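Apart from one protein chain that is not included, each protein chain of the complex appears where it belongs.
Up next, chain A:
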Amino acid sequence: MPGADKEADLTERIEAFLADLKRGGCGTGPIRGSGETARETTALLRKVTAQARWSSAGDLMEIIRKEGRRMTAAQPSETTVGNMVLRVLKIIREEYARSRGSSEETDQQESLHKLLTSGGLSDENFRQHYVHLKANVIEAINELLTELEGTTDNIAMQALEHIHSNEVIMTVGRSRTVEAFLKDAARKRKFHVIVAECAPFCQGHEMATNLSKASIETTVIADAAIFAVMSRVNKVIIGTQTVLANGGLRAVNGTHTVALAARHHSTPLIVCAPMFKLSPQFPNEEDTFHKFVSPHEVLPFTEGEILSKVNVHCPVFDYVPPELITLFISNIGGNAPSYIYRLMSELYHPEDHDL
């Protein structure tokens, strides 16, 4: 039966994706960037929408939630997966509301006004069947995919507004977004970039080689020299793994030191983060915030006898509080960290925050 084949194919693809996620996030840097992960997740969800058997929006949402839970469980630190699932759920809700013909609710959040006026209407059970829902949802997901493909370019287009000539810019580790941002600015302006190598993975080296190939004056420094050099830096531009709900960051380790040094010298800290990195999580969830990888990156096995008597830590992420950040540059423009909560309410529905 063609249906069964398609289903088997779908499960196979999902399994392959999960295995990839489990393997890929081993801390030596993602094998693929978060952009790719986001695109793959969305493509997979589109397939699920197209091929799974569902009759009403509620069913679809259940299926997507189930798949989403499996995917986030495979690699909890890869938050883009969860973010895309939430986006798709929000799309489904919107399409459903549009099919129902009810006016689009501009404010999905719970408000006192809503509670008092709408009364019992808030228990939508999404049970009604609409013929064109499937097509609409798939079309909306396609739009989402197009948006995802253009994020890096959208961010890079804003580069000239923020970088002037003869600037000294500091960055940490490797971020594809920041790389594109700087390369775009380098087409018209001359400036100098200092890259902190970000031990133990030393991804800064790759970033520096790529930037220097684009004829940008680059210098690689060790992590220990960040504060020493900061007094000559005009701007700090960094990428991040996740933007948290309070406007803080979960970024590669060493970023908090950079942020503190920048604040000490009153240097602006600019974060280039596309919208799909925005996550509804808050930073104080102790067991899920930090991720650790094999300590042999820090103290190799060749050190021998002392290994058994010493505790070695190798965390991957750092928390940067929103007070240290000056500006977020995303594909929809520049924002202050205090505005992040508002952007989040437009992207995700509050009821979906815990999958």
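The rule we apply is simple: a residue touches a chain if its C-beta (ideal position, glycine included) is under 8 Å from a C-beta of that chain, and two chains touch if they have at least 3 such contacts; residues count from 1.
FYI, contacts and distances are computed from a predicted model.
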Among "Hemoglobin subunit epsilon 1", "Isocitrate dehydrogenase [NAD] subunit, mitochondrial", "Translation initiation factor eIF2B subunit delta" or "Ribosomal protein S2, flavodoxin-like domain-containing protein", the omitted chain is listed in UniProt as "Translation initiation factor eIF2B subunit delta"
Would you indicate which residue among A:158, A:240, A:253 or A:281 is in contact with the undisplayed chain? A:253
Given A:21, A:81, A:144 or A:208, the one touching the chain that is not displayed: A:208
From the list A:142, A:231 or A:338, pick the residue that touches the absent chain. A:231
To test your reading of the contact rule: which positions on chain A touch the chain that is missing from view? 28, 197-202, 205-206, 208-209, 212-213, 215-229, 231-232, 253-254, 256-257, 260-261, 264, 290, 298-299, 303, 306, 309-315, 318-319
